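Each remark here refers to the structure printed beneath this line.
The complex appears here without one of its protein chains, the remainder shown in place.
Chain IDs A, B and C follow the sequence of writing; residue 1 opens each chain.
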Amino acid sequence: MSVDSALANTYTPAEMMTIAAARLLWPGCVCFVGIGVPSAAANLARLTHAPDMVLIYESGGIGTHPSVLPLSIGDGELAETATAVVSLPEIFSYWLQAGRIDVGFLGAAQIDRFGNLNTTVIGGYGKPKTRLPGAGGAPEIALHAKQIFVVLKQSPRSFVAKLDFCTSAGFLSGHGERARRALPGAGPQAVITDLGVLKPAIGSQELTLVARYENVSVDRIRAATGWPLAVANTVDVMAVPTAEELRVLRDLHKRTEIAHARDASRSRKTPALSASQVNA
Amino acid sequence: MSVDSALANTYTPAEMMTIAAARLLWPGCVCFVGIGVPSAAANLARLTHAPDMVLIYESGGIGTHPSVLPLSIGDGELAETATAVVSLPEIFSYWLQAGRIDVGFLGAAQIDRFGNLNTTVIGGYGKPKTRLPGAGGAPEIALHAKQIFVVLKQSPRSFVAKLDFCTSAGFLSGHGERARRALPGAGPQAVITDLGVLKPAIGSQELTLVARYENVSVDRIRAATGWPLAVANTVDVMAVPTAEELRVLRDLHKRTEIAHARDASRSRKTPALSASQVNA
Amino acid sequence: MQFGSLQEIVDGYIRDGQSVALEGFTHLIPFAAGHEILRQKKRDLHLIRMTPDLIYDQLIGAGCARALTFSWGGNPGVGSLHRLRDAVENDWPQPLTIHEHSHAGMAAAYTAGAARLPFGILRGYVGTHLSRVNPQIREVRCPYTNDAIATVPAINPDVTVLHAQAADRQGNILIRGIVGAQKEAALAANMLLVTVEEIVDSLGAPMNAIVLPHWVVTAIAEVPMGAYPSYAHGYYARDNAFYLAWDEMSRDRKRFTEWINRHVLCSHDHAEFLDSLAEAA
Partner (left out) sequence: MQFGSLQEIVDGYIRDGQSVALEGFTHLIPFAAGHEILRQKKRDLHLIRMTPDLIYDQLIGAGCARALTFSWGGNPGVGSLHRLRDAVENDWPQPLTIHEHSHAGMAAAYTAGAARLPFGILRGYVGTHLSRVNPQIREVRCPYTNDAIATVPAINPDVTVLHAQAADRQGNILIRGIVGAQKEAALAANMLLVTVEEIVDSLGAPMNAIVLPHWVVTAIAEVPMGAYPSYAHGYYARDNAFYLAWDEMSRDRKRFTEWINRHVLCSHDHAEFLDSLAEAA
């Protein structure tokens, strides 16, 4: 066994999920990116097969080229490496609402079978069991991006028959409702989990398992879904990560860790210093 | 007779009009300025009794400090000497509409007795006798500035009983209509002409002659007005220009002529040169 | 995004009958692009611009335009546009339909266009006759206060043409100085053509500068002095004398037509236009 294939055999489910998401992106695509897996996936794609992708972060960076992953949506790295840094109202009006985004990435606490998402509350809104961070950019990303990729871990708690709250529209009740109501974007065209990939069925728009990862059975994916999961006639087995994908992704994460550790130690030392001496 | 008083005796009606307008401005006032007499008056005030005035030009310059008068509303001098240069949509929304302007200056081709202004057409709109440049910023300056100063030469052709077209609202039909319709600004609080100054009467808001310039009779002003002019019980005679006012104003005009002649000769020489060598 | 000669990009993207906005607020007016449109004898254009100035006077006088959407049509700091007046007053050389706004209204319409909203809102036009002559000025009621708020329909030109200081080799565009509504007009358009003073390796733009990214730009042509007789901040000053001379030149139909023939139509490109002016001087 070569070193490369040994490397490829050691990937984690989270890495597979990131790589599966990255593979869906294409050269030149304009991608609205959030923190976490979406950011890792978009930058992995940019550093491998899609070097001329355009990354937009809601904090205002257009065409960012971060060398490390941001820990927050507003990290300085995003401003320093951007073609343009604009205000947040402008990002949401002139760029997202204007229909300039090819792909919007979203995560969620809950998803239903039509790709509607909840990031607001578990339980009732007035007295929730768990108050989640809320909508952020998601409702309008889900509305306006030409298509949405949803990235989240698959479990009966997250893949639910009925959302506690609908924060962002997917296909609503399916069967063409999104198109009938003339929502501008095409909605969630792929849901990438740690087990496989779901896509909306033609006609019903019900999320349907179309690909599984190596060593993950369809039954396991069914068990991780809170509704009777629709499964395509043929379920592909997604190719395992290539050595290059893993190397680039791990390098990216390693650079990120080092950079954030350095920033933190520098930042905590600075109170004693004159502010303008630091990082100016 | 001293040199200074000799100087003061040689002023033109246009100079008197500019100086009369400048005297109405106060330290710290935020003034929305157009080209021509308003620009000269505002800069004269800034260079004499109101050095901390804030000048805003609709082209986007906030807090400009031009050393020469702009020939156009978008001269480079306005950008180079501004505290901030913003977009035109921002000037009209965040600054004018937001009620941040103390004084807006307006000129006009026609004014009526209630301070309504026409800068659009003489004759009918569809087939005008004279097509004028049009509204520009005037309708919303007239609406939102806390008060308006109108500057124009007085003649029966410009001071008319009935406007051919209402481009900018003054007091509408007077007698409180502006207040009843809840227009945000207080409207035209002074009309400065080459003969004297008119102000709205309390109650009716009809423009009323309150001051005349030296050697200009009330009868002459009546004759220059296309309606039976209301005249205040006491009409002040405005103080003649001081030597300093005249000196500063003439210096400003002289600097302006020299600068614009220099720019023009430089600009016409440049076609043969590499663009980036010039003025970079 | 493609780079090309000005001749190529005007020929490639501007068609008779389109709505075309050559924006610029005194600064960075795309004169060279306007002259190329004139040279290529485009017809029936719906011209859009807040401040149609000399280049629109020329296009209108040369018979390129059927309609004009605008908010102030004058020679800045000088007076009237005589060709615009002649078209409105006397239908010469042909009738011109006008859609008239205030600056604030047009700014709101471009902003709505850039945001792909169907309309813009403003507190504006109150007490004026503009809404009587422009039926597109309407109102909505505020759902909270019941106030009447003016509306304007979004402006989305088929083509917006800008002049800017620089593009980099990727096609990112830097605009600095007085920017008017250029960014909004650019983002409101279906196609965006840009002439630039120069194409550079790096824009060197400050962090919050006004940069239009390459993927919203349709085509770019390098045209030094492309804003002349307007100006490009950091490159050359406005030729105020030209604006003054135009007032005289443009009053007479025959003199105007001769000037257009001699300097614009008989020039092959902007460099020849500038040379022909220099020879005449």
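In the analysis below, contacts are C-beta pairs under 8 Å (C-beta built on N, C-alpha and C of every residue); 3 or more make two chains touch, one makes a residue touch a chain.
None of the values given here were measured: they were computed from a predicted structure.
> For the full complex, can you list every visible chain touched by the one that's not shown?
A, B, C
> Considering the entire assembly, which residues of chain A contact the chain that has been omitted?
Here the touching residues of chain A are 35-36, 58-61, 70-76, 78-79, 85, 87-89, 92-93, 96-97, 116, 120, 125, 127-140, 143-144, 165-169, 172, 178, 181, 183-184, 260, 263-264, 266-268, 270-272, 274-276, 278-280.
> I need the residue numbers on chain C that touch the omitted chain, in ascending order.
Interface residues of chain C facing the absent chain: 116-119, 121-123, 136, 138-145, 147, 149, 151, 153, 176-177, 179, 206-210, 233.
> Tell me where the left-out chain touches chain B, residue by residue.
28, 30, 54, 62-63, 79-80, 83-86, 93-94, 97-100
As a working rule, only the chains that are shown with their structure count from here on.
> Taking the mean of all protein CA atoms as the centre, name the chain whose own CA mean is closest to it.
Chain closest to the assembly's C-alpha mean: C.
> Report the inter-centroid distance (CA atoms only) between chain A and chain C in whole Å.
Their C-alpha centroids are separated by 41 Å.
> Find the geometric centre of each of chain B and chain C from their Cα atoms only, then give the gap between the two centres in Å, rounded to an integer.
27
> Need the CA-centroid distance for the pair chain A / chain B, whole Å please.
Chain A and chain B have C-alpha centres separated by 56 Å.
> Touching two or more other chains, which residues of chain C qualify?
184, in rising order.
> In chain A, which residues are in touch with two or more of the other chains?
In chain A, no residue touches two or more other chains.
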